[in-house]
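Certain chains of the assembly are absent from this excerpt, and the rest are unmoved.
Chain IDs A and B follow the sequence of writing; residue 1 opens each chain.
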Amino acid sequence: MVRKRTLRNYTLTMAKTSASLTAMKTSSSKRKVIRRGAARRAPASAGPADPQLIEDLVAANRILTDHGVLDGYGHVSARHDRDPNRYLLSRSLAPALVTANDIMEYDLDSNPLDLQDRTLYVERFIHGEIYKARPDVQAIVHHHSPAVIPFGVSTVPLRPLYHMAAFLWEGVPVFEIRDVAGMTDMLVRSPALGHALAQTLGSKAAALMRGHGAVVVSSSLPGVVGRSIYLQINAHLQAQAVALGGPVTYLDPEEGRRADPGGYQRAWELWKRKAMAK
Amino acid sequence: MVRKRTLRNYTLTMAKTSASLTAMKTSSSKRKVIRRGAARRAPASAGPADPQLIEDLVAANRILTDHGVLDGYGHVSARHDRDPNRYLLSRSLAPALVTANDIMEYDLDSNPLDLQDRTLYVERFIHGEIYKARPDVQAIVHHHSPAVIPFGVSTVPLRPLYHMAAFLWEGVPVFEIRDVAGMTDMLVRSPALGHALAQTLGSKAAALMRGHGAVVVSSSLPGVVGRSIYLQINAHLQAQAVALGGPVTYLDPEEGRRADPGGYQRAWELWKRKAMAK
């Protein structure tokens, strides 16, 4: 009996600390009410995604954790291979723990096709709204990589310094959530905020989010993983180059356009092999 | 016989080097004499703590070591789940080595309830005095994370730069032990020093200790672990942002208040799984 009371006490404390988790879930079910556009029937699933794509999505979660782009937070998605109006994203879980069974299907309003009792990433709207705005994008990462945060809060623009980050040649816009929504909890927790972020991103490969993180897009999962890793490295390099004190020669936009490494296939083979061996 | 002499010689050398360890023990038994307040009977134990809480406390020790917040030094405590006037803290041991058997019960004057032949952390008063002053606090970390030390010795205030460190929105005071006790060995080795530190902390989530380290508090173990980890990351980020040279946009206090990540549950699940798998 004493044992029971003990457990109850501690469970009570834990319950408080997971309040935000519960809040996410609630907010996710409310979402159906406040989503943009008219009421409609429950959307139909596009069917099972290519197992190879699912495997790559799981690998992407692990690879990005291995490289410190993701820690316990952040997420990576892929557009569904059978239906451009669907995307694939894990339930709310630390990326390192994601398995094939955790991957869920969403429509572009970021409604889950089959919620069950799962909690959702509160910022899934980042993915849905960018897939809407960018038909060329097949994969998206949202992360808090420590290397890029300083550029999001500084007036110094992030610029490509070497060929591995050449995909930044169009520039890296900064999303200032204050301009859109004033004082917030910094999270992209609505379609409207996701839409505003997608507007800031425009046709670029990546955007920084002030006081928060970044979003990176590509036409493939290997591509978005490679871009996320080299965005991070480029941020380190630029910080170091600036600290040396002299003028810095950045890639010329034309050099950047020509040098974009695209799918990072050679590295992807290595990264995936390592990630899946664990 | 020669062997014996050899061993004795080396043991002698080692004995000298562990002098400080012995000093701690002695000082701990003397403590009963010099503790604030009148003499009283040996305090009664609050009884065994929730095994789940003990397990989380062991996990917290390991997680904080995994993240470099703790190395061979520093400590993490939790308030007893059965009695708010008791707290739980390991015997003097490197955090990575702490197991459930090493956890001891203390009263808020930082007297052990059952000393046996164990040595105590000389700075346990940090914990007792903060638990006294802050009924809302359920868990405390004292650490020497290299990332935060520079802010404790600089005039540049540590400020939250992104949402993961939003809990710093009330500011991070610096405890200057010289103001309280003049020239010292920098350690919080008395209730009076612990009390002074608690005063500096006030209602905040964290305080820096000049030339020493930091103290972080939360309403849960997952919360204090997450806060310690993201305090460290935020310090890195701010140093890098400052080095870029331009003006820096910090979180607005209102943004910070709204964005406080609380219990860091998603990450805690990952951290604990990794820490306990070793």
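Going forward, a contact is a pair of C-beta atoms (placed from the backbone, for glycine too) under 8 Å apart; a residue touches a chain by one contact, two chains touch by 3 or more.
Since the structure is predicted, the reported quantities are computational estimates derived from the model, not experimental observations.
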{"item": "Oligomeric state of the whole complex, in copies, if 2 are shown", "value": "4"}
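We adopt the following convention: only the chains that are shown with their structure count from here on.
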{"item": "Angle of rotation relating subunit A to subunit B [CA atoms, steps of 5 degrees]", "value": "90"}
{"item": "Distance from the mean Cα position of subunit B to that of subunit A, given in whole angstrom", "value": "34"}
{"item": "Partner subunit A, residues of subunit B touching it in the complex", "value": "47-50, 52-53, 81-82, 138, 161-164, 166, 219-220, 222-223, 233, 236-237, 240-241, 243-252, 254-255, 258-259, 261-271, 273"}
{"item": "Subunit A - residues contacting subunit B, complex", "value": "2, 6-7, 9-11, 13-14, 16-21, 71-73, 92-94, 96-97, 144, 146-147, 149-156, 178, 183-187, 210-213, 239, 242-243"}
